[in-house]
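Only a single protein chain was left out; the remaining protein chains are all shown in position.
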Amino acid sequence: MLMKFKVRGGVHADERKEQSTDKPIRVLGIPPLLSIPLSQHAGLPAKPIVTEGQHVLKGELIGATAGDRSASIHAPTSGKVLGIGRIQAPHPSLLSYDAIHIEPDGLDTVYVPENPIDPQQLSAEAIADLVDGAGIVGLGGATYPAALKLKAGSRQNVHTLILNGSECEPYLTCDDMLMRERAAEVISGAQLILKAINAKQIIAGIEDNKPEAIKAMQDAAQAHSNVEIRVIPTRYPMGSAKQLIKVITGREVPTGGRSSDIGVLVHNVATSFAVHQAIYQARPLISRVVTLSGQALETPQNVEVLIGTPVQWLLEQCGGLLSTPTRMLMGGPMMGQILPNTGVPITKGASAILALTEEEINSAPVSPCIRCGSCVQACPMGLLPLEMARHSRADDYDGANEFGLKDCILCGSCAYVCPSHIPLVHYFQFAKGKHRENQIQSRKGEYTKSLSEARMARQEKEAAEKAAAKAEKAAKAAARKKASSNVEEV
Amino acid sequence: MFLTIAVLTSLGLMLGFILGYADKIFAVEEDPLIKDVESMLPGTHCGQCGFTGCGSAAEAMVNGEADVTCCPPGGQVLAKSLADKLGVSADLSNLTSVPLTASVEESLCTGCCRCFRVCPTDAIVGANKQLHYVFKDACTGCGKCVTACPENCIALHQEEETLDNWHWPKPAVV
Amino acid sequence: MMISSPHAHDRSSVERTMYLVCFALLPATLLGFYLFGWPAINLWLLCIAAALAGELLCLSLAGKRLSFALDGSAILTGWIIAMTLPPWGPWWLAVTGTLFAVVIGKHLYGGLGQNLFNPAMLTRVGLLISFPLEMTTWANVNPITSATAPGFIEGLRITFVAAPLTDALTGATALGHVKTALTASIPSSVSVAEIFTLKDALTGFTRGSLGETSALLMLAGGVFLIWKKIIQWYIPVALIVTVAVMATLFNSIDSERYAPAIYHLLSGALMFGAFFIATDPVTSPSNVKGQLIYGAGIGLVTFTIRTWGSFPEAIGFAVLFMNALTPIIDRYFRPRIYGYNYKGTPLKAAKE
Partner (left out) sequence: MELITLMVGTVLVNNVVLVKFLGLCPLMGVSNKFSTATGMGVATTFVLTLSCMSGWLIEHYILEPLNLQYLRIICFILVVAAVVQFTEMMIKKSSPLLHRTLGIFLPLITTNCAVLGVALINISEGFSFIESMTYGIGASIGFSLVLIMFAGLRERLALSEVPKTFAGTPVALVTAGILSMIFMGFGGLV
């Protein structure tokens, strides 16, 4: 019975969280330049609706949703739009993407919507629309547009909303501090989400290494009957939605399905705080709490920072760098992306900026796999990382899929414990990419085949019609000649 | 001497009967391997494999005259599935898996309509004296339009790398 | 720049794994040196040197980094082979055995992590079949401090000049004695009582291979490795439990014919095999279910060959036989993937 509520595998990374929890969340000022990327969420990039030189106010819509899977973006402060230009993306591919550049005027005048809404008697659909209008995305790191989840949740009968306060990645303390300082708003945001998906209860999962946060949330939850604070064991990757659902409800999300298939929806605590701000303070998602940590940083701390703030300015606000870091990361050390340079902007999904030294990364040259099986023990999804890597290295992506590549959540536990320091997650991302590429190619193959068959059919039809027309003309001509010859005989 | 002949022939006859009878029970039509292979080929009859159409290419592959990697539009995916189907091994090195697509240089196109007539998958849209455009999704990179265009304003390009179609490269093998 | 996540790592490494296993072998090896004196030390040094030489040769041929030779896997293989050899064996036995293990057993299959069979056991079985006499002359115990023990020069002469050892200096091991007694249809209860005393088996003061004599030190080394998470307990426990169950079962049926469990567990190389050889990560299955079956299989085959087969010590054959079955075990026994049921079909969405 115990196994049902226990997460399998996972690792015990040394947390190093205490560096950034001694100081409260510091609200930063306005940077000299803001560049808000158009695609900082899962799905299609937003469509810019402002032009160069236009003056925008704080919280005004500057990018509308494009298509059904997208999210809108808003101006973090009042200022002049410098234009829509390319900017380096916080992504290891060194590619750049479009972003709206705003030069703040420092007045910070707030945009007041014409028809202010009364938060009390909002219907479920209204909440979902407001969340969509506020451009709220999952702030845990997946950046999936929250409104889509709410709409999907309300259609299927979801009975439980799980608040993800586990924050299992080392160094990250933004959720922890958020819960400590703003537990009431988090819970009121969760009530709104609960209403939007007409579920019955809220369960907040918080790891047992955050006692202050647990106490704060429990105090805030006293007033609500349908809220339960569940203390869960500290183990990476507890924060992954599938693992959290397994520990709290004992059920597993079917493969290929969504959590709403088993009546559960997971939202990050920061997301529910953003929902609270969007509904009660009519404040779209224009800022978020980011952890700044790592030994190469002068003063590690948590800051509330505007979306689009350049990382360089952010580091300067925190006393700059002690030494040049071996790697600058956005996100946690286990799933975070390496930053090409510090000119990149803070996006909605940026939960942390880490400046790590070699000692913290502890990388080493790769040696051959000795099939020791510690990666199999560490995998929370029960896959066989050594076999998947072996097949990916031999370019056999179907073979890798047979060992569960499509179920891999890229959490990094296997690569963390591999004694040979093999870049397993790198292999799986490579294999997943190639597999998707092959699928797109074969789908395109079928599509072009149907096109060419349609073309050939059309050409045959046209040839047949032409032949028929010619035959008919010839027959008519023959009939006319015969008719004329009859005329002569008569 | 007579006995041995009698025994052997009777044994042979008996076994022959059993096999003849068994043949009727297990009669199976000739499995349409060639048709199977042809249905796997892109079917655009583009001729890049050196055969007139996909049918003759399939036939050549089945009886081993052509290598399974002789079909560029199919790319590595097709070569691999053909190799599995025919139980042969295929070295995929010479097949560039990077798909090429045609694109029209707007400044040079005079709207002569020669290209979209030869395109096997109707991937080019355009009218007389109008600017022509190539639909990337429908284009297999067969290159017929490039030869057909008098102004040579059509060229095959590699897809431009964006954040969506970017993939992780393979880690350096130790 | 194309460095993917994760950007953190625990303290494990191949070197740490290999050298920790060597460290766990140290007590038994030192006891072996003490019991069998200088010839044992010579053999041990020869094995380690031959292993390193073979490794460096193959690495340079394969064009790989020569620093791989220091990752401890070659030294460990040489060390284990030394532990399985008869203590006063000739020098060429050690050198050919170790070279065969490192070159054919490991590098022919592609180097570390890709060999199909445990190199040490490959050598033990190979030598046992090709040089049965040398591999079964077991020197008597005479501690290095005692007068009768050969000195340094004498030790070199025994190892290198390899004059046939007089009968006075050698005798049968427990397993060998019981096996020959059985063929002369002396009931094993009698022959076991003659040769096997619990104290000797535990402390190691009995004839046997260079490092395998003391079951207690083996057990201690094994527990140390499990505690340090270098090996998991599944294979050793499965192996020991299977042998114990089979032995007590048959012993209860016919105590004359079949030896008791304690004899099987503490004699020969069973403890050594269970903790150090069967748990070789490269050639054992990679997940829990597979490891349990693998361990039980080795136990079963060991007991069968020891009881009915013609070879007294069967750990080598059993491990290699199960190594050959490992790819099949890995194929059919896999952990249940999240979101699937035990049969591997996806879980159905709840229809509330």
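Labels for the chains are A, B and C, by order of writing; each one numbers its residues from 1.
Please note the rule applied: contacts are C-beta pairs under 8 Å (C-beta built on N, C-alpha and C of every residue); 3 or more make two chains touch, one makes a residue touch a chain.
Given the structure is predicted, the values throughout are model-derived calculations rather than measurements.
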{"item": "Partner chains on view for the chain not depicted", "value": "A, B, C"}
{"item": "Contact residue for the chain not shown (choose from A:Arg182, A:His391 or A:Lys449)", "value": "A:His391"}
{"item": "Chain not shown: contacting residue from C:Gly171, C:Pro187 or C:Gly309", "value": "C:Gly309"}
{"item": "Subunit A residues that touch the omitted chain in the full complex", "value": "390-391, 393-394, 396"}
{"item": "Sites on subunit C contacted by the missing partner chain, in the whole complex", "value": "61-62, 104, 107-111, 114, 116-117, 122, 125-126, 129, 304-305, 308-311, 314, 316-318, 320-321, 324-328, 331"}
{"item": "Positions on subunit B where the hidden chain makes contact", "value": "3-4, 7-8, 11-12, 15, 18-19, 22-23, 26, 28, 31, 33, 87"}
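Note that in this section only the chains that are shown with their structure count from here on.
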{"item": "Subunit A and subunit B, separation of their C-alpha mean positions in angstrom", "value": "38"}
{"item": "Centroid distance [mean C-alpha coordinates] between subunit C and subunit A, Å", "value": "50"}
{"item": "For subunit B, residues that touch 2 or more chains besides their own", "value": "168-169, 171"}
{"item": "Multi-chain contact sites of subunit A, meaning residues that touch two or more partners", "value": "93, 367-368, 423, 426, 429"}
{"item": "Parts of subunit C lying in touch with subunit B, wherever the complex brings them together", "value": "2, 4"}
{"item": "Touching residues on subunit A, where the partner in the complex is subunit C", "value": "8, 11, 13, 92-94, 157, 159, 170, 242, 246, 251-257, 261-263, 327, 329, 331, 333-338, 340, 354, 356, 360-364, 367-374, 376-377, 379-384, 386-387, 403-404, 407, 410, 412, 415-421, 423, 425-426, 429"}
{"item": "Interface residues, subunit A side, partner subunit B - complex", "value": "39, 89, 91, 93, 95, 97, 365-368, 392-393, 395, 423, 426-427, 429-430, 433-434, 436-438, 441-442, 444-445, 447-449, 451-455"}
